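Working notes, structure below.
All protein chains but one are shown in place.
Presenting subunit A:
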């Protein structure tokens, strides 16, 4: 079930990889039931990957919202796991393994007669000392193209609990979702990060907004990891038209990502700011693997 879906033709599909931030249990409960209840009615399978929340608390919250939890579970239509028992159980968090698991789980749901798979994941483990947690941004950036663009029957909501995750991380990680986050009413969004990376809307690649400098270095590392490892048949696109500035370390990291691509593929940069052009003039060796258009 890895057949490609060309997102460039036809009407844009409904966003199927979204995120939300929250700071209280009431908002959490309404986000969860609001996302899952309609899907249950449509015949989809529901998965909830808990981290900070007790699985029983998830089930009772859904029951409180009127969902027939007992019946859904009996029919194999609803399951609550913990991240520790599933994707964090077998070693460091591994984006490549996760991509494969999404494809397998979606295929299984369809094979079992469900109309789709809908999942919620609590991402608060990223704020703990979990091996591989530093790869979460890479993962969020890659799955847009490698998972969700290819699996229209899969949809997922990533939950960012601001009581557990530093706001600077929430800003960057929610910023990596192309779909507008489900904004809980009355809650101010986290402050704009110095650098925001998000999936390219039309092709394997990324869009960077803000500045590629010392203040955004952690985000740059995640973005560069995503660029160099993302699955693509041809060049990887990098849209910098909303990027104001690049420093030499940032330019070096882009060059490094380009050189890490398989032979014959380039990093195709559009909308490069004047500072990147100047840096490539000072250091022509950084052009290796870059196509600046």
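To be clear about the criterion, a contact is a pair of C-beta atoms (placed from the backbone, for glycine too) under 8 Å apart; a residue touches a chain by one contact, two chains touch by 3 or more; residues count from 1.
Definition applied: contacts and distances are computed from a predicted model.
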Choices "Sensor histidine kinase", "Spore germination protein", "Multicomponent Na+:H+ antiporter subunit F" or "FAD-binding oxidoreductase" - which one is the UniProt name of the chain not shown: "Sensor histidine kinase"
Candidate in contact with the missing chain, chosen from A:106, A:170 or A:255: A:255
Missing-chain contacts mapped onto subunit A: 194, 210-211, 213-215, 244-245, 247-249, 251-252, 255-256, 274-275, 278-279, 282-283, 285-286
